[in-house]
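Handing you a structure now.
Apart from one protein chain that is not included, each protein chain of the complex appears where it belongs.
Naming follows writing order (A, B and C), and every chain is counted from residue 1.
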Amino acid sequence: MRISFILATMISAAMAALSIAWSVPVLVNGQAASFAYGPLVFAIDPLTAFMVVLINIGVLLGMVYGISYLRPYASKSFMEALVHAVAMVTLHGSMLAVTMMRDMVSLLIMWEIMSMSSFLLVLFEGEKARTRRVALSYFIQMHIGAFFLLLATMVLAGQTGSYTFEAMGLFYAQKPAWMLFLPLFLGFGMKAGFLPLHTWLPHAHPAAPSHVSGVMSGVMIKLGIYGILRTILFMHGDQSMLGVAILSVGIITGLYAILQAIVRNDLKRLLAYSSVENIGLLGISIGMAVLGTSIHNDVIATLGWTAVLLHMVHHMLFKVVLFQSAGNIYVATHTRNLNELGGLMRRMPKTITVFVLGALAICGLPPLNGFVSEFLMYAASIEGMKNSGAYFSIVNFFVLITLCLIGGLAIIAFTKAIGVGMLGEPRTEPARHATERSWFMRLPQQIAIGIMIVMAIVPQLMIASISAVIRSFSPNSDIVLASLMPTMTSLGIFNASLVGAVVVVLALRKIATRNAQRREGPTWGCGFTEADARLQYTSTTYADSTVQLISPVVRVHAHMHALNDADVFPHARTYTTDVVDVIEESTIQPPIAGINYALRRLAVFHTGSMRTYILYAFVFIIAIAVVTIMGVI
Amino acid sequence: MISIALILLSSVFFIGIVNRTKSIASGRIGPGLLQHLKDIVRLLKKGSVTSTSSSFIFQLAPTISFVTVIVACLFLPFGDQPSILSFQYDVVVFAYLLALGRFSMILMAMDTASPFEGMGANREALYGMLVEPAFFVLAGSFAVLTGHTSLNEIFRDMHLGSGVSYLMAAFAVYVFLQIAMVENSRLPVDDPKTHLELTMVHEVIILDNSGFDLGMILATTSIRFAMFGVLISNFALPPMVPLWGKIIIAIVVMAVFAVVVGLLESFRARNRMKRNPQFIFTLTSIAILVFFTVLILTNKLVL
Amino acid sequence: MNLSMPLAFFAGSICIAGVMMLARQRVLQVLLFVAYFSLLGALLVHEYSYLDVVEAEYLKADPLAVLFLGVLAIIGALAAYYGMAYARHRGDSARQVATHNAALVLFLTMVVGVYISRHIGLVWAFLEASTLTSAILIYYNRNKHSVEATWKYVFVCSIGIAIAFAGILFLSIASEAREVHDLSFEAIRMTAPSMNVGWLKFAFLFMVAGYSVKMGVAPLFNVDIDAKDGAPSHVSALLSSVLMIAGFVAIFRIYMALAGTSILPWMNAVMIIVGLMSVFFAAIYISKIKNVKRIFAYSSLEHAGIVLIAVGSGAWFAAVLHIVLHAFAKSSLFFQYAHFYRLYQTKSVNSVGDYIKLHPAGAGVLILGLLAITAVPPMGTFITELFMFKALFSGPHAWVAIPVFLLLTVILWGLAKNVLNILYRPAPSIVHAPAPFSTMETVPQYALLLAVVYMGFFAPPAFVQFVRSAVTIHP
Partner (left out) sequence: MVTILIILFVVTLVYVSMVDRLATFVTLLGIQGVLLFGIAYMELRDVDALNLSFILAETLVFKGIVIPWFLQRTLRRNKLVKEAEPTVTHFTSLLFVTAIILVSFLLAYTVHEEHLRIGYFTASLSALFTGLFIIMARTKIITHVMGYLLLENGIFLLSLAVGNEMPLAVNTAILLDLLTSVLLLAFLVDKVGESFQTVDASELNELND
């Protein structure tokens, strides 16, 4: 079982080494490179090189984790293991290839291979009916996404006669940009998870094994962003309305997703929604950057692009960390339900510490790397408020409010995940007996945390290393970056010194309390002496106050039997809640239900009676004759 | 440099003045001005009891919270006197430091496995989320007004001149005042003197803390209060006044701030829990007024 | 060399079939099969070297015919092999096997006739003959289902082919009016532009309606589904590959013959309507039914529809390539189905599962096959469907792409749902102990699927050129 996966990891590592060796010079020099294999042209420009690095780090972390994560699945058959391993390598390869393709058709092919292999990866625990259903719906939604890309390809070829990306520039010069951008955005946005195309994401991520969900959420959805970036790369002229549109989608996505994350009790689903939220943030940044480019404000544009690119890397890192830690928790407890966890910090402190660090980062809090990219987003929006007319000022004002609302809501979501799921007392037996995982299962997270710390302390170096990419979006970015560098350096120093200050104060505290008496005792029950783990705040109650504020957006269904007068001696009762994704419920489910209904009703043609079959031919001939005579065809 | 000194100085007296005002308003003599400081010092010396449910987060959080406030103070200028730390867009850092403190305190509360502390933590998180936009809108507005993005430069170049700008400043001061009330868990959002755990916010979070940590938490609260005091006093510092004059003005402003807080707490009832979110978000609405005023002031929006 | 090679082939085939009926020893049957396929190979080589040469007055192999002959040789040989294996596993009587083998030989021969005929009437005659010979193949199991399937198939085929004959007569009315008596495709192509448009339309309409039963598209698709269900799986493979191609050839040749006339847009519209209807019917049933074989059969219906849509939208190259790729993919799946049935002893999806554990190598075929028939890269079908969409978008019926795509999505959903259930769902207890399958038994399936990948993505330019020349009109 694991042999094939280890082999796959080695192949992936080789692939990674090759592609990175090829990409780094591009990133450094800013000169594109390419080679052709048959009809396929593999080309690396700075953006590709950037993506290559991102993909390789994410995938390798995921695969190293997978080696140990897969240990309990020894009972899988050879074929299952093989499919899994092959799909993993294929996913890696196709993601790399997607970024290297230079025309829409090749991209579409690689894109489909990517979707297909990730579909097979989600299917890993296919013996569960739910997994099969989820994988299938994922596959279908990706298929629809690919159709939008196909549509875009056709629109592009129809107008310019070429499939290449360069033709996009031609298209944008001739036609309104949205005609091409809309299908592209729908196609790529489906993968990225922009509202309302996100519906596959909260299902697929929890269903997939954790090393896969880390890769999918950390890396694969970034390919959607990559597609959008690639499209924008060829835009020119005033695209401010497009910018505002992307930005609005981003705002809605971010706010909605983080609200959903708050109410979810499934840890991995919460993380999945948080991925959507981060896609929203990326959307906001892209929107601002496009806006900045359109109004020729290099500062906004540069800040925006830098934020986008950095946040992509950052989110990849902490999402990998979070999903893998969640995987460790799952392996230890066999549940992802926060209401069944708790008390893990005392039982598996190393894993949970890593999770907390990841959560800090994803909430954009100092001193970790998430703060750096959020800082840049705030900076861009403040610049946007400052340096442009009233209209854009107000737009950026909305961005600013959104950013801090999302930030605050993310804190609620992740304090809930940590506070309910990992701190306090265990709520169930499995959680009580959870034990720390092996060092090998923690290694990838620790590596990622290490990279995150470096990125937080020397953000200026990170930005310098991607300056070629930023330049390809915003030609005048060098000047802006030069003036931004001191700030980023200070930010890095600030991050480091914040940690330093905490350490110093801790040391002081230690010295000050060295003589003080320290005792341990039960938590104070406020006079109630029978407190037990069940009295703790649950995930549901923690979210309740937020839910009440925003009830129409987030709908929680409660199932209970109320007490009535007849219940003199009430018996045991249950109270369960479930949360629905309002958008999924209103945009995805009705058409599916409609299609299902229609299919059922329409299935009346294969009657079994031969006479009707012959009638069809007769009807067909007459019908065609009639429409021909009527001149319809 | 001056601001941090002022903050530390005023934090010693701030809570005292507030409490004294309250006791006078209710016809009592009340504790001395330094009672709060004495409490903290005594706590710092005492031993502690930690919950068996808790982990190292519980030990770590008060320190983090303390450090965040101290570091945040380092970003505050005093009029045209620069702060110790400053770089572009440090308003963001300022707000996020406070958020980090909040994050750690919430986790600390959740770590005790107490049903009440979870409640408090939840409220803390919710209120924090709701109050942040107000701060950012103000910060953004001032950035637009002055064309700068660091606190230093903003307060250096913020000159109030016209009637509209005074109105704006008044709104801003009001919002900052209320933000301070929310951030420091005072009335009408929270009542530090309440004795029912179900209605507490801040107090319930620290139920299980004791000894040095509790002292540090109390100190953090005072310093944070004083920090807002300095922030508000920055609005009242005319550029032409010499430094000693400014210091006096600031001390007076902060004293007035403390008295106002005391009076407000004396004559104001606490909100119902359910009303709090609405109340807090009103601040953002007012802050938006400030923003529009700024747009008018900078001739971006011509009415 | 010998221009009567095709005739020799027909004569030889009939002789072989005759001997097969009489000499029933297994070894002899195998030898005779070897002889037959050598003959077929010789014919293939011969036709390839005498491209576009008229032989025996009515026969001519254009690139299209040669291409399809190649497909027929490969799938036919595999079907023969699997047919023998099938009979051995079931322990069928020597007589039954001999009849079946002889019918198989005759069937393939008749289909070869369809491919290489250049006369419209002869195509018709060979098609009808293929119906009759295939009836014996379908009837193989001699149970209730196969009787019903055979009866319906033969009957509706006969009706359909009669309707098509009416179409031929309409065409000859039109050509008679122009004093043309020759009904070879070349002659029709030359004179059609001056013929009465109304008769041409009638002729085409009747021929499409009639031949639809052979190609397995709407409106007469139903009996094909039943036949593929009732027949042994290797026969189903033949039905949805070589026979579907035969129906396609019949329709496509007349389409190409009339493509020079003013009714081309109208014909395209008809093709697209037929294709759309087929995809529609496939979509509504695939998600509903639980019988694996019928699911595959409906998927054939879908692909036949796609081929016609491709024809109608002008992507002739894609159409031809697609039908070839589909033939490989679908026969691979049908061959695999034999294992499936041996393992579970049921056709129903509802009572099977865990295929990936019970028969890993077969599960791989199923997964790849699923990808192939749902047109997912790296399967070549993706490329051909891409070409189809491209042609559709640039043509006058661009809007059709939307319903087609939606229906394809529904089909994808239905197919994938069922295949996933087969592969992963925990097997119910009634499942028999895993039958020992040697990996060798799945090699041909993998080879076919590899061919789908290869021909779609890595096809050598010479091959592409050859297929392209198959769909260009020679003067």
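Following the convention adopted for this analysis, a residue touches a chain if its C-beta (ideal position, glycine included) is under 8 Å from a C-beta of that chain, and two chains touch if they have at least 3 such contacts.
Since this is a predicted model, take the numbers as computed values, not measurements.
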item	value
Left-out chain, listing which of the shown chains it touches	A, C
Which residue of C:Gln25, C:Ser38 or C:Asn143 touches the chain not shown here	C:Asn143
Residue of A:Arg2, A:Arg230, A:His311 or A:His606 in touch with the missing chain, whole complex considered	A:His606
Absent-chain interface as seen on chain A, which is shown	603, 606-611, 614-615, 618
Residue numbers in chain C that touch the chain omitted from display	57-58, 119, 121-122, 124-126, 128-129, 131-132, 135, 139, 143-145, 147-152, 154-155, 158-159, 162, 165-166, 169, 172-173, 175-177, 181, 183, 196, 198-199, 225-226, 229-230, 285, 288-289, 294
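Going forward, only the chains that are shown with their structure count from here on.
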item	value
Chain closest to the middle, measuring from C-alpha centroids that were averaged per chain	A
Rounded Å distance between chain A and chain B, as computed from the means of their C-alpha atoms	35
Approximate Å spacing (C-alpha centroids) for the pair chain A, chain C	44
Touching residues on chain B, where the partner in the complex is chain A	44-57, 60, 63-64, 66-68, 70-71, 85, 87-89, 91-93, 95-97, 99-100, 102-103, 106-107, 109-119, 121-123, 125-126, 128-130, 132-133, 135-137, 139-140, 143-144, 147, 149, 197, 207-208, 211-212, 216, 274, 277, 284, 288, 291, 295, 300-301
Chain A residues within the chain B interface of the complex	342-343, 345-346, 349, 356, 360, 363-366, 371, 374-375, 378-379, 381-383, 385-386, 389-390, 393-394, 397, 400-401, 403-405, 407-409, 411-412, 415, 418-420, 423-425, 484, 486-487, 490-491, 494, 497-498, 501-502, 505-506, 509, 512-513, 516-526, 531, 533, 535-537, 541-542, 545-546, 548-549
Touching residues (chain side chain A, partner chain C) in the complex	38, 77-80, 82-83, 105, 108-110, 112-113, 115-116, 120, 123, 126-127, 129, 131-132, 135-136, 139-140, 143-144, 147, 150-151, 153-154, 157-158, 595-596, 599-600, 602-603, 605-606, 610, 613-614, 616-617, 619-621, 624-625, 628, 633
